[in-house]
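One protein chain is absent from this view; the other protein chains keep their places.
Labels run A and B following the written order; every chain starts at residue 1.
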């Protein structure tokens, strides 16, 4: 199985699929092709959320503002998975979630374009990795120095957790890096979120439509939400903003 | 085969796919993941339109504003199909179209989250139902009382049909519940739609670009349309509005 993720929108992902289908019988599963454009950090966050649900697979992930520059192309082995994509950090948070990462660099032969390495470099590499043994992978790649990317950790203290908003999903839920237990232990109580009062609930529907709540999101972190509305707007936060919870 | 439908946008549907792929070799086919958000009625309408085109399959459908509350999780058997989703009516109109529905309730074991039952409850259930015999399904579920959802029927009388707009598609076509024969019998004539005059045509292109028409949509109902434009705007109607046709 090869999963595909990118910020390409449409119809460029189909060119990656065509290239892979021309070289491999691997089953293809789309993860997302509307990842926030050229936002390596957001892509890394969502890959970390979603890829661990998959069985062992090759995961092609191309969010690549540096396409055509001398940034390297990587294959990261982690657990029984392999991730293929540009050397800008996008693969690493998911890889660490999947296992203990080993990072390889792929030789980039003269590609057909300098502007679409998804089609010309990474899709062929994903097809090759899918068919390759670990020994072949070792033999056809080289040692890499690579760009890392780590998400900050929240501080949980006495009466206060200090973190930040890592992502906002399409529903408007603001996903923080504050561990879910901070909310899980306080269901039914109220917290001050960046100074403003909000109830802690187990489900969105526990409050009236349009009302704010603090809950534990599906990723296991504290989420700032509105039942049938947008939490990011109601709490006035965007990605990277501080999220301080006091009780 | 397992089909997937939701209002999750992106990339959450990929987590459902990952979970299913981890538990089943079933072929996956996406129906839609941009169903109108948290709009159970719209989702029920579109599932009823699309699912009958499929061969026997398990249909996972998650539009679920009540996620995490005590609403039940259902498996609805209908014909040789099975539908899996929340107990809010979303599955029933499609199920009735596919056969004579039998409704089962799935035991919801302690899920990983209270906010993403698509991943933690319904995707595992769909994988299990896909592999299960009818006897196993019977044994592992329990008798259900369930929420129904039915679309209103139009009244066709002497010189007048009175119905409502059930859905508006992405082209702007306003799909009513008035039976298509009301228009099919009057192609080439003119009708008064909510008092305003419009021609009845077999195809969009029978009128000039930008012009209104009444036609029989692909669902077999009367549709209020504009050639290369939006019928909902031209006729001034939204979902739930009355659609009265007089001749």
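Note that a residue touches a chain if its C-beta (ideal position, glycine included) is under 8 Å from a C-beta of that chain, and two chains touch if they have at least 3 such contacts.
Bear in mind the structure is a predicted one, so any value in this text is a computation, not a measurement.
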* State which residues belonging to chain B touch the missing partner chain. => 1, 3, 5, 29-35, 46, 49-55, 57, 169-171, 202-206, 215-218, 220, 223, 228
* Structure fact -> Hidden partner sits against chain A at residues 8-12, 14-19, 21-22, 28, 30, 37-38, 65-69, 112-116, 119-120
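Everything below uses one rule, namely that only the chains that are shown with their structure count from here on.
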* Asked: Any idea how many Å lie between the Cα centroids of chain A and chain B?
  -> 31
